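For this depiction, one protein chain was excluded, whereas all remaining protein chains were kept in their positions.
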Amino acid sequence: SQQPAAQPSQPGSGQGAPSSQGESKQPIKIGVLASLTGALEDYGKQTTRGFELGIAYATGGTNEVAGRPIEVIIEDTETKSDVAVKKATKLIEDDQVDFLVGSSSSGDTLAVVPLAEEHKKIMVVEPAAADSITADNWNKYVFRTARNSSQDAIAGALAIAKQGTKIATLAPDYAFGRDGVAAFKEVAEKQGAQIVLEEYADQKTTDFTPNLQKIIQAKPEYLFVIWSGANTPWSQIADMKLQEQGIKVSTGTADFATLKTMRTMVGMEGFTLYYYDLPKNEVNDWLIEEHKKRHNGEAPDLFVPGGMTAAMAIVEAVKKSNGDTNADNLIPLMEGMSFDSPKGKMTFRPEDHQALQVMYAIRLEQKDGMEWPVPVLMGELSPEDTAPPVRNKR
Amino acid sequence: MQPILQTEGLTIAFGGHKPVQDVSLNVMPHTFTSIIGPNGAGKTTLFNLLSGQLKPTEGKVWLKGKDITHLSVAKRTRLGLGRSFQITNVFPSLTVLENVRLAVQAQEGVYYSLFASPKKHAHFEKRAIELLETVLLGAKADSLAKNLAHGEKRKLEIAMLLALETEVLLLDEPTAGMSLEEVPSILEVIRRIKEQGNRTILLIEHKMDMVLSFSDRLLVLFNGRLLAEDTPENIMKSELVQTAYLGGLYDDAS
Amino acid sequence: MITRRLASSRWWIGLVILLLVGFPFVSDSRGALILMTQIFIYAVFAMSYDILLGYTGIISFGHAMFFGIGAYTTAIFLHRWDHSLLSFLVSLLAVLVLTGIVSYLIGVMTLRLKSHFYAMLTLAIAGLFLVLAEKWRDVTKGSDGFTFYIPDLLKDRTSLYFVALAFMILMFFLLKRFTDSPTGKVLQAIRENEQRTESLGYQILHYKIIASMVAGLAAGLSGSMYAITLRFVNTAVFGTNVTLDALLMTIIGGVGTLFGSILGSALILLVHAGLTDLAKIHWIFERWMIFFGAIYILAVMFFPQGIVGMFRQWRAKWSKG
Amino acid sequence: MMTLLKVDRIETYIDQYHILQGVSFEVKKGGVTVLLGRNGAGKTTTLRSLMGLNPIATGAITFKGEAIHHLPTYEIARKGIGYVPEDQGVFPDLTIEENLKLAMRKTDEATLERRDWILQLFPDLKTFWKKPSGLLSGGQKQMLAIARACVNDNELLLIDEPSKGLAPIMVDKVMSVIIEMKQRVTVVLVEQNFYMASTIGDDYYIIDDGRTVHTGMMKELKENEALKKEYLGIA
């Protein structure tokens, strides 16, 4: 933030981006918005770790691309939209960043998206998952490396839905859960499965048993759970003996902390976005090794590869543009762009800038010496298979 | 002449207990009536029924011929029925002056004036200061009401009642706790009001000398019932009042 | 003496306004500009709360409902209709009508309750609004919320700054006038002693409803402005945290002073911003919440009457010594 | 007679106000000492200072030869000092029964006896035994406050204007209570009812503007019209 005085911003005029190929010694500035405090702080930390690793990897440790050094500025949104807007504006107008990356919560991201448009800055969305970011609230400056809720749901459906399968769903009673179930239902029904019950629970409830009771009553073959947040239904699912009553449970597994809460779910089949020993490729190998090196032996958690991917996508784009960071020049280059990631190749599809990516069908198994049940690969779900419908009105 | 304040069959029950039972009374305009009776006889409760703090279980209250049984306290005050309280009842964290000023404002009928300039109503303050002087509280105008000594609060209570300038004044033991040397000046205030002749006053008091020197009529309450209503002389002759209220020892002191 | 005090306070207020007007011309930090804009808007929200808390003695745990109604109403107008200035102004009108109706109804329904019970009841009602915003997804988009465009005039941060500043100053003088008015005095009497106020001939429920409505209207407007600064709205605007923020700003600034709410808002948001900046400089401040919380605690110990109360004490000492 | 309580030039501040500016008096065991003075003179503050409720800044208070002015209120009370405040200080949400139960530091035979004795003097209290005391009439609250101070085995009672709000017959009763208790209890009485003060008082002190300005035997004051006029404004 040694940048001199900000010129009064000229909304609507096209001179937002200060750099062009000519001034190649100017650093490329990237502002990362993440929740570093509050309920989502661990997500934020994963993203920022991943992002730093991604820059290192993509620039081969030089921290330079197209002859320009990269400067990363990280800001804490505290998972509050107004803070996010304040920080984003500071990044854009005071620090004059060229790219925005973020953020840990969909709400924060949505609040920042209009600023990206106003100031003509590319915003790489990671790891916020709300569909509306690449649908109703989309603008052309938005690119998402994170998977969206629909991709999650499709992966979940592909993992269990077959012709005639009876499925009940359990999800938290707010936008995240409702959207997820809607997307899941669409795909599952296309696969010929039958949704017998959509059950929603208060995300802060202490008692899931009435919901589970209802699910037992509906006699599905599968219970598909979409859950996010600190409170989890797993121990009560075990208490209510769903498995014994012939109901198989499936869900997307998330970070280590929630895996630890799923000890009772060993044997469960479901899917995941990432677990560090699932993808087999060079990038991921490097990520695991480097992450362990930097962070006292810990393996990378759920959103670390996402952060890394965001960095790699940006570097790739700047390489393509030869150091030009003008967003309007970058957009055509990035649309349809494929790039490496710890999960293999990803592609920003041109229509809505959503990165299509691999997802993993898994089974939870107990392994010796592990604090949590481990997702074991059952099969990869290809980017095409998990491609969500295009919903932005372009 | 029509009574200014009138009740009929006034009764209030709390569970089985009836502190006021079947009280019917007529108070003529511009008279001074005192109510006496033992502790717990229902005097304050009767006031509460008249002023609206309590709603009767049975019976009715009329003020100036208008049935006010179901009116709120505030409405009764606006109709001209003001009272002071036995238990000191002021605005503790406001200044003494502000306490009285609020009463003056109410008297002037400035109820809803949301965005009026404070200057427009500066004369309220002047009037309030006058009243404070009247009750010998001028020196304490800027103190917070809660910091007053007990007797001073009683005076404030009276100043607030006077500020309302209501036609009917209900005074509940106004001088309880007031010091010997200051009682006379407060009595003087009450006497002046009485002599102006345009007010109707109801007084609850245990100080017999005061009751006797002011009252046109005396009401005696016993166990919630109106036992007697007569001139002070006749009441004082009553055997029952002598034994059950005054007690043998009582001789006019002070 | 009273007039002198008034004059001197006017002098101060003039100086503060002058400084604030000059601020964008000396500061080139956009972040600071936004921070100030938010301070102004929160200040209005906190002042509206002070009408309840400081002047009428009512604790509400549901004040966010008006803020939320304001934010959503403006957001929906700008999103659904168009994002012209007219649309914004009409939305403000709608906010006034809506918050007016809601605050009136709440006043009528609930103000008969005693302190803590009233507080919890408003908590319940605000909670119901939160659920409504969550469930009425066609309009509100649920907890994800939605973004919208704002009138071009307000897009520029500097002009938004001035609009917000003007808004705060206007509301300050309006509310000040209100609290100094005869009605405002009656509110203070109600705070002190309801029963006695009534026996002076004031119908307390009316006054409480007036207070509830004035507070509700002002809060609604501040919610509108808040939405404008964010260009985004989601269910968080109905959250209990929003109410608690206003509550704390009012208390820290000094209840029953209006000006305290402005100071409280400034103090809390500035300290907040300062601490989060420090978090980047020294690892100790990564857990800046601890320091933030500690400041609340210390503030109670060092100025229990709020900032304004502290100034008053100093002045009292000064004029005596 | 021995001196039970000695108050020596106490000065008390409330906030920044210098309320008591030198109050001194002595109370002899078994006597009734009356504090007189106009409204706002500092009588209540004196009693509160004795109880430790308004701690004194300078001076000394000795009770049975022991300095008590540095003690917290509850310890002063436990030394055997009962207090009837001028606003009665009943706990409005508690019933009469609970008020008394709370006051009784012991539940031995003697305490129960004292309770029954006092209840029989104030039958109203028994009638409304289970009623929240906030609903009592002014006089009934006064009775409760007195009863509460009498149930314990106190040696000294500080009573602030007990006659206030009492019907004449009740004033007599309270006087007889005090007279009856005189055998074992010493009383400091603040009273505006001169009839009562002069009937049961032994000594008097006049407080004005936070100072004790005059003292003497009650018998003399009763007779001496000039004194009465000078200090009490009555003839």
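Just so it is clear, A, B, C and D label the chains in written order, and each chain counts residues from 1 on its own.
In the analysis below, a contact is a pair of C-beta atoms (placed from the backbone, for glycine too) under 8 Å apart; a residue touches a chain by one contact, two chains touch by 3 or more.
The rule we apply is simple: contacts and distances are computed from a predicted model.
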- request: Have a look at "Molybdopterin synthase sulfur carrier subunit", "ABC transporter permease", "cysteine desulfurase" or "Pyruvate dehydrogenase E1 component beta subunit" and point out the UniProt protein name belonging to the hidden chain.
  value: "ABC transporter permease"
Message: One chain isn't displayed here. Which of the visible ones does it touch?
response: A, C, D
- line: Among C:I252, C:L269 or C:I307, contact with the omitted chain is made only by C:I252
Statement: Missing-chain contact among D:G89, D:G216 or D:G233 belongs to D:G89
- request: Touching the absent chain in the whole complex: find that residue among A:K190, A:K260, A:R294 or A:K367.
  value: A:K260
Message: In the complete complex, the non-displayed chain touches which residues of subunit D?
response: 51-53, 72-74, 77-78, 83, 85, 89, 91-94, 98, 101-103, 105, 132, 148, 152
Statement: Per the touch rule stated above, subunit C touches the missing chain via residues 53, 59, 109-110, 112-114, 116-117, 120-121, 123-125, 127-128, 131, 134-135, 240, 244, 247-248, 251-252, 255, 287, 289-290, 292-297, 299-301, 304
- request: Write the list of subunit A residues that the hidden chain touches.
  value: 39, 41-42, 173, 199-202, 204-207, 209-211, 213-214, 217, 230-232, 234-236, 239-241, 244-245, 255-258, 260-261, 263
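By our rule, only the chains that are shown with their structure count from here on.
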- prompt: From the C-alpha centre of subunit B to that of subunit D, how far is it in Å?
  reply: 28
- line: Whole-angstrom distance, CA centroid of subunit A to CA centroid of subunit C, is 36
- prompt: Which subunit A residues sit where two or more other chains touch them?
  reply: none
Query: Mind pulling the subunit D residues that touch 2 or more other chains?
result: none
- line: Those chain pairs meeting the touch criterion are A-C, B-C, B-D
Message: With touch defined as at the start, can you tell me which subunit C residues reach subunit A in the complex?
response: 28-31, 34-35, 38, 134, 137, 141-149, 152, 155-158, 226, 229-232, 234-236, 273, 276, 279-280, 286, 288-289
Message: With touch defined as at the start, can you tell me which subunit C residues reach subunit B in the complex?
response: 174, 177-178, 180-183, 185-186, 188-189, 192-193, 195-204, 206, 210, 214
Task: In the complex, go through subunit D and note every residue touching subunit B.
output: 14, 36-41, 44, 86-87, 124, 135-140, 142-143, 161, 164-173, 175, 192-195, 198, 232-234
